[in-house]
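What you see is the complex with one protein chain gone and the rest in place.
After this line comes subunit A, so read on.
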Amino acid sequence: MAEEGQVISCHTVDAWKLHMQNGNESKKLVVVDFTASWCGPCRTIAPILAEIAKKMPEVTFLKVDVDELTTVAEEYEVQAMPTFVFLKEGKVVDTVVGAKKDELQPTIAKHATATAAA
């Protein structure tokens, strides 16, 4: 929708499913930020992710609080926060664990380009 350029928070399983479905169908790269409200590093990297989202509307950015959507976090076996999961057409293509801004940017760039090429 008109949520391009932003990190979309999914607060319910239904919202999650909807956004994932949209993501899969659009064939866009989907980056999911698994976060927690009590997580310091998550807060630190959030503005960085938001900045990237603004500059890359061709990528879908989702945010999931692991306490809110425990089942989703378990499904993706999130062990530590933040964990960034990269998906293309429903398949996990990469993950970045930790507030590693130097790794995050290039990884997003790498998979975003691959999508465009395909």
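By our rule, a contact is a pair of C-beta atoms (placed from the backbone, for glycine too) under 8 Å apart; a residue touches a chain by one contact, two chains touch by 3 or more; residues count from 1.
One rule holds for everything that comes next: contacts and distances are computed from a predicted model.
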Checklist line | The complex's invisible chain, by UniProt name, from "Histidine-containing phosphotransfer protein", "Replication protein A subunit", "glutathione transferase" or "Thioredoxin reductase" | finding: "Thioredoxin reductase"
Notebook entry, point to check: Any idea which of A:66, A:87 or A:112 touches the chain not displayed?
Noted result: A:66
Notebook entry, point to check: In the complete assembly, which of A:10, A:29 or A:42 touches the absent chain?
Noted result: A:42
Next item on the list: Would you mind spotting which of A:7, A:64 or A:78 touches the chain that isn't drawn?
Entry: A:78
Next item on the list: Determine and list the subunit A residues touching the chain excluded from the picture.
Entry: 36-45, 66-67, 70, 73-74, 77-83, 97-103
